[in-house]
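Everything below concerns the one structure shown next.
One chain of protein is taken out of this complex; the other chains stay put.
After this line comes subunit A, so read on.
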Amino acid sequence: MALLPKQYARILFELTDGKSGDDLELSVETFVKFLIEERALSKKEYLMKAFKEYAKLQQGVKKIVITSARELSEKITEEIALIFGKKVEVETKIDTTLIGGIVVRTGDTIFDASVKSQLEQLQRQLT
């Protein structure tokens, strides 16, 4: 079975971590040869994206996505980011169907504090 972009990213990271100059060149060359062998060159875009994410995670940078109904002020965004740690990369999204409140996603976990989900919970409780 073919490997996932995430798995390729991990291989690439471990291969190149802490290397520079000729060493780095050699490692990348080995990796490209491996990709050719695996017939995975066509996936290089996904792979680069996955690598960027993986590398950031390894360097202790967390990525969070904040979705809100209206645009948030920078102060609020910063405060939210602080909850998740010092090195945080924030991406914001607008989704008016949330009605109000925010939804924060980090990795595979979602913290849902939107008015929409509160209403859904209320509906479930009342029926």
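We take it that a residue touches a chain if its C-beta (ideal position, glycine included) is under 8 Å from a C-beta of that chain, and two chains touch if they have at least 3 such contacts; residues count from 1.
Basically, contacts and distances are computed from a predicted model.
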Omitted chain (choose from "Phosphate ABC transporter ATP-binding protein, PhoT family", "ATP synthase subunit alpha", "3-isopropylmalate dehydratase small subunit" or "Protein SCO1/2") - UniProt protein name: "ATP synthase subunit alpha"
Checked against the full complex, the residue among A:D22, A:E45, A:E71 or A:D108 that touches the missing chain is A:D108
Touching residues on subunit A - with respect to the absent chain: 1, 4, 6-7, 105, 107-113, 117-118, 121-122, 125-126
